[in-house]
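Every protein chain of the complex appears in place save one, which is left out.
Chain IDs A and B follow the sequence of writing; residue 1 opens each chain.
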Amino acid sequence: MTVSAVKARNVLSGWAMVPRLRPTAAWALAPAAAVLFAFWLLPLAHLVLLGGQSRDGSDSGYWQGLSSAQYLGSLAQTCLLALATTLAALLVGGFSGFFLSRQRFFGRSVLVALLTFPLAFPGVVVGFLVILLAGRRGLFATLGLALVGERWIFAYSLMGLCIGYLYFSIPRVILTVMAACESLDRSLEEAARSLGANHWRVLCDVIVPGLAPALVSCGAICFATSMGAFGTAFTLGTRLNVTPVAIYNVFTNYANFAVAAALSVVLGLVTWAVLLLARRLAKDSRTVL
Amino acid sequence: MRRSTLFVGQLAFTLLVCAFMLVPVVMSLLAGLTRNYFQGLSSGLTFDWLVQVWQAYSPTVWLSLQLAVACALCVCVVGVPAAYALVRMNNRFSRAFEELMVLPVAMPGLASALALLLTYGQFGGFRSSWLFILVGHVLFTLPFLVRPVMAVMQRQHLPVLEEAAASLGAGPIRRFFSVVVPNCRAGILAGVLMVVTLSLGEFNLTWMLHTPMTKTLPVGLADSYASARLEVASAYTLIFLLMIVPLLVALQAISARLSRGANR
């Protein structure tokens, strides 16, 4: 258990021991509860029911969605893509984040600021940036033309999508790892050193296990955002076979609400399951944002 | 001071990551200011594209700003009391509620948008107004205000301050406004900045919820990426970045202050 978790638990038990001015507090929750119920729970329930409906006597949305090789394939592809992005982001972001949290050097805070900006970029903008990087007239195309006489274009493929997802996953991992490093107990590392462990052993035996809960929950949220990121895929081209695009096409091109609803519900369930699993693994009581 | 080769390696790697993040942004900035991108910088710099974008798309900028401000207001009114209640109750129910509140962020935006659209889409007046988008934004941004405000409220001195106010005769509502809110200003400010930033850039929900009459900035961006020439799209992106980067800088300054406060 991390130090911060222990602290949090102490705080919690302190709260339980001394009940403070409490009874009126529940009223303050009413507006939020009303908004969430009316605009989230109710529509969601409607969506779940709608997925079970069928149009002109055909099968229900769920059956149509889950029995079609095309939709299942896109779902599998989406999951794999999200997984690959998450692992890559954890590796790259974890490395940089650890470095940035442990070293002090000139320009560090600027570097941190620059690295974390893209977190707030919307998916469409990220898509556009990927096009500038790897599109028909992009940097890599120019580079490839100059080097081997052949344009390197991969923006409009799954590779481009993966790069786009990395764009907002890496900053998230860096931020999380930096925060988690702050709360790591440095004396554990010093103890390992004193017992003769080298850098590499300390990293494997002390630091990675210490960061593991943060990495797991952050990885889960990276996975979740990659599953649902529609904007990037939309900019890179609606021919990409990933579930959000599939939902969008079913909804706008075929007006098949049942299948769109069913696919949304399935996509949501997969995402939610991953988040729950991560929380179980990380033994954390809340989802990170 | 001499640094080890390990340090140099790590720094180089991190700089490479940074380059990956920044090079396309810089390219976009240049493209928006270059007379002809395909000829390169030698064609000269110009503000023509920015002017052109402003003429064509300025309504989207105003609508996005209006949405962001309205969203921040709504989220404050709903979220600050909610954060207070969640911190105060701190039981199984409140933790479940918090989880529920985070779900719209964790769930694919497309699914939420679809749910809203299929449930409330038949109310024509509501559907075609900007308020429909506002609802989506409030759902999506609510936890981004509630979480930092809760973090500030969980500091140990706040309950005692509130007891002190009560001992001086202040009732619950007075305590909330005269003690709780003023002492959570930094958390609320951080939350509001985050909400404004996210609302300005929200696309996944907005794309489904918008109508031709209610186009926000990111929707306009998507339009321009699909149809306009690269310079125009870049200039448009430049305008968006100009709006959002100051917010991000302010946000980082406040978060730094908050984390210092937490350690004190």
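Convention: a contact is a pair of C-beta atoms (placed from the backbone, for glycine too) under 8 Å apart; a residue touches a chain by one contact, two chains touch by 3 or more.
Keep this in mind: contacts and distances are computed from a predicted model.
Undergrad: Name the absent chain as its UniProt record does, using one of the following: "YciI family protein", "Fumarate reductase iron-sulfur subunit", "Aspartate carbamoyltransferase" or "ABC transporter ATP-binding protein".
TA: So the chain that does not appear here would be "ABC transporter ATP-binding protein", according to UniProt.
Undergrad: With the full complex in mind, choose from B:Ala111, B:Ala165 or B:Ala228 the residue touching the hidden chain.
TA: Counting the whole complex, the residue in contact with the absent chain is B:Ala165.
Undergrad: Mind listing the subunit B residues that contact the chain we can't see here?
TA: Touching the chain left out of view, subunit B contributes residues 157, 160-161, 163-171, 174, 178-179, 182-183, 185.
Definition applied: only the chains that are shown with their structure count from here on.
Undergrad: From the C-alpha centre of subunit A to that of subunit B, how far is it in Å?
TA: Subunit A and subunit B have C-alpha centres separated by 16 Å.
Undergrad: Along subunit A, where are the residues that touch subunit B in the complex?
TA: Touching subunit B from subunit A are residues 11-12, 15, 20-22, 24-29, 31-33, 35-36, 39-44, 46-47, 50, 92-93, 95-96, 99-100, 103, 105, 111, 113-118, 120-125, 127-133, 137, 139, 166-167, 170-171, 199, 221, 224, 227-231, 234-235, 244, 247-248, 251, 257, 260-261, 264-265, 267-268, 271-272, 275, 285-287, 289.
Undergrad: Which residues of subunit B touch subunit A in the complex?
TA: 3, 6-7, 10-11, 13-15, 17-18, 20-25, 27-28, 31, 37-38, 77-79, 81-82, 84-86, 88-90, 94-95, 97-112, 114-116, 118-120, 135, 138-139, 142-144, 146-147, 154, 156, 159, 162-163, 166, 172, 175-176, 197-198, 201-204, 207-208, 218, 221-222, 225-226, 230, 233-234, 237, 240, 244-245, 248-249, 252
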